[in-house]
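Worksheet for the structure shown next.
Shown here: the complex without one of its protein chains, the others still in place.
And then chain A:
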């Protein structure tokens, strides 16, 4: 009672001042506000945007925790001194490397959100709660913190705030941040040195003249793109004991997260399903090209094209992108029919880009960003279908 009334009095005090949005953001974090309906419906459903966003974050937490264990596991495996996966040693490495990423992502992003809310005099919207969680999960583990901070600032301001904030942006903010990193600092974002903690450092030591073995922390996609033999088993890929961005490796946990989102009706099953279908179709086409001998073993595309079509679902960032990023309701298609097309094309293009992009063997980021741009066009044609029906009805009447 005491806290409640104290906060209420503070809220009244800040009302109308510049600090009101910032205070309210913190206040509503503790208490569901005392706001009542005016006109229109006098009752409302229990859900609000905070609850919705919270569900998405909950769906990602297993991926984050797994990522922490995996970070240490991969690190020690690469050093040649493997440890148990579920060990404190493994988790410790993940904790000290990944927690700072999470803190920087939320710290910088939320600071900018608060700043814009105060300047533009609107409430702090919850969109960044999810973005802030996504970002650390989709970057390589050794990404320098300053780099992440710059990218987050860019992504939030250019990717979201210039369009008017949450709900108005065209591109998925987390992927905008990821794309900025990718194009601005490519050496940190691709290659075989960035996916396992310590690899870059070790290279620098070797360059300085120390006699050590280089750590190779190649992703499966990288291996395939070079036409080499993959050393990981399918079950490793499915459970996620492989190198990769922090939270993207465990297909199992992503699948569980996706099922949770579908069950809670927060994530769009249409997008997840159609994207998976799209990826399988593209994979089948490539497999077909290989078995029809159109692509020979010498081709630089052979490695990825000959990958059994459904293995594509297990490797790289495809599963993570499909479940957590393609389904962002603001940047996806907004009509149900449009979602089928949008999702299918994301899956289809992801695998296509993955195979054909020589510099960087992953396509899901670019595929989603591309389809983000196309989504309004897809919706336009879907809605036009409804409009045309209406026009036809009118013509029949007048005829």
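Keep this in mind: a residue touches a chain if its C-beta (ideal position, glycine included) is under 8 Å from a C-beta of that chain, and two chains touch if they have at least 3 such contacts; residues count from 1.
Keep in mind that, in the parts below, contacts and distances are computed from a predicted model.
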item: Absent chain [UniProt protein name; select from "Na(+)-translocating NADH-quinone reductase subunit A", "Spermidine/putrescine transport system permease protein PotC", "Iron-hydroxamate ABC transporter substrate-binding protein" or "Acyl-CoA synthetase (AMP-forming)/AMP-acid ligase II"]; value: "Na(+)-translocating NADH-quinone reductase subunit A"
item: Hidden partner interface residues of chain A, rising order; value: 4, 7-8, 24, 28-52, 54-55, 123, 125-127, 164-168, 263-266, 268, 270, 329-330, 332-336, 339, 379, 383, 386-387, 389-391, 393-394, 397
